[in-house]
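Of the protein chains in this complex, one is absent; all others appear in place.
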Amino acid sequence: MIGYILRRLRGLVPTTLVIVAASFALVRLAPGSPFTSEKEIPPQIRRQLEARYGFDRPLPEQFLRYVGHLLRGDLGLSTKYPQRSVNEIIADGFPVTLTLAGVALVWALLVGITAGVIGAIRRNTIWDHAAMAAALVGISVPSFVLGPLLVLVVSLRWQLLPPAGWGDWRHVILPGLTLGTLSAAAIARLTRGGMLEVVQSDFIRTARAKGLSERLVVWRHMLRGGLLPVVSYLGPAIAGLLTGSVVVEKIFNLPGIGPYFVDAAFNRDYFLVMGIVLLDALFLLVMNLAVDIVYGLLDPRIRYR
Amino acid sequence: MNVPAASGDGGATTLVAGSSLWADAWRRLRRNRLAVASAVTILALACACLAGPWLIAATWGHDEQSQDLASGPRPPSWEHPFGTDFYGRDLLVRVLAGGRVSLTVGLLAALVAATIGTLYGAVASYAGGLIDAVMMRAVDVLYALPYMFLVIILVTILGKSLLLVFLALGAVGWLLTARVVRGQVLSLKEREFILAARSLGTPAHDIVLRHLIPNVIGPVIVTFTLSVPSMILQEAFLSFLGLGIQAPRPSLGALISDGAGQMLVFWWTLVFPGGLMAVLLFALNFLGDGLRDALDPRLER
Partner (left out) sequence: MTRPATDTVLAVRDLRTFFHGEGHVVKAVDGVSFDVRRGETLAIVGESGSGKSVACLSALRLVPSPPAFHPSGEVLHGGRDLLVMPEREIERLRGDRLAMIFQDPLSALNPYLTVARQLTEVLEVHRSASPAAARREAISMLERVGIADAAHRIDHHPHQFSGGMRQRVMIAMALLCRPEVLFADEPTTALDVTIQAQILALVAELRRELGMAVVLVTHDLGVVAGAADRVAVMYAGRIVEEGTVEEIFARPLHPYTRGLLASTPQIDMPDRGLLAAIPGLPPDPAHLPVGCPFQPRCDRAVDRCRQASPQMAVFTTSHRVACLEAGEAP
């Protein structure tokens, strides 16, 4: 088990290298440069700027220098916000994004698993149909429709929660709901499907034949197997939450990392784009490793190789 | 829907098995009233989006771009059933034209993704061994990445045309199909009827054509149907961020983005495009679910 984790961690190294190289190539081979936008810059100043960021060197050398900086934990300088390093921008924005995604994930798991379990246990009843219809609505209403609607009703009509901005816990509720609803709906459907597979299996009949109460049958014997599909969905779900946070942060005007990314991509803010991609990718790779480990803990038949 | 005929050219035994499978699926799908209603809704919306803008232009003379700044945004009326937007443009036309963009992008991107995914998954599973391991490991890694970020980079680099948007979405959206196809082929390779065909000396291309493909096509159709709404969603997502189709051409995401900014005063600018989007996604998801239930009888009862 520990050997497996170490091997997986070691496997992250080449993957990360590939991601660094690919994002570097993608960003740098694209037409345009950080200094072509907006107003015309005199050639002299432009050369100075390029020298400052090292853009006057040949690309391979730039790449090696970038990797060297990365190894020291330096993500480089932003060209759009010259006073700030990429590290600073990320240190400001990433915690906000993570908080948002975390709240969304908790909400998605709570609501999704509850609805899915109820749907499976009360199969083909009004409860099941209501839960699954709600899940389908959840999948079909995009966050950028749901978010404004929530603001309209909860913040502006009922004046319950702030409509935008970042501060205390009240600011995170509406964005969290908005971001997590899609995952909640997906989790509800996966849970129901997984539970239904398990409900029909022989070992559930055995559990009943042993005289266990219905509650024990569900909690001890069904839930673990029934939730395996949800566990394997967690990797893509977290990726989806990070992606979705870009829009949600825009809707609620949150100081997360998402809006920076779109801006940076537009402005060819090379180091900022790469920094954000790299950080998100690494975060997700680690989360996926964690998910795989949890899966293995839940299903003893999985062998670690 | 002439699916039953499509699988009907196999050998005698596969013909019976194959066509009854599709006939069963077709029967089950028709019995699922919500799925049928969804299919009808989708067809109706598609027709409206295709012909609507042109019809309205012919009858009322509104088109998607003609502005009337003096009039400004007005609530729904007989002349403008969905109201008008900030520039006095008829919202019904714009919503329908936006729906057309969404449907086009959704279908084409899902098609690109299904094609790439099927080929990739089939090659990986058929090659097996190390090639399979490496190919699927790559899928795992890509699956874990925030691939919308990749799309955003692609779109900002390549420019914001309809073609590039669906290519970019399709180019990164094939992972699920690849996994599904590979899983299906792997399990089929070991199944008795394939082994039987092989032991009878049936040539490899016959096995692939008559046994593998008919059995893989079901899951592919289901994945395809379910990926159309997610592609539509992602296109809208890009448009919402201002990365999709270029203004003044309308797209649902951009319309919703505009509407969200002015929903307090001009509620209709959010409600109508948001409503069409939701109905479209709802119907597509429901149809996909119905197809999956119809093609996977295991999940029934």
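So that you can tell them apart, the chains are marked A and B in the order they are listed, and the count of residues begins at 1 in each.
Methods note: a contact is a pair of C-beta atoms (placed from the backbone, for glycine too) under 8 Å apart; a residue touches a chain by one contact, two chains touch by 3 or more.
Quick caveat, the model's predicted, so the values are computed rather than measured.
J.: For the chain that is not shown, enumerate the shown chains it touches in the whole assembly.
T.: Touched by the chain not displayed, across the whole complex: A.
J.: Based on the whole complex, identify which of A:H171, A:H221, A:K250 or A:R268 touches the chain you can't see.
T.: The single option touching the absent chain is A:H221.
J.: Take the complete complex as the reference. Which residues in chain A touch the chain that isn't displayed?
T.: 124, 201-203, 205-214, 216, 220-221, 224-225, 298-301
The criterion applied here is as follows: only the chains that are shown with their structure count from here on.
J.: Applying the document's contact rule, which stretches of chain A touch chain B when the two form their complex?
T.: Where chain A meets chain B, its residues are 15, 18-19, 23, 26-27, 30-32, 136-137, 139-142, 144-145, 147-149, 152, 156, 193, 196, 235-236, 239, 242-243, 246-247, 250-251, 261-262, 265-266, 273, 276-277, 280-281, 284-285, 287-288.
J.: For chain B, which residues count as touching chain A in their complex?
T.: Listed in rising order, the residues are 140-141, 143-150, 152-154, 156-157, 229, 233, 236-237, 240-243, 253, 256-257, 259-260, 263-264, 270, 274, 277-279, 281-282, 285-286, 289, 299.
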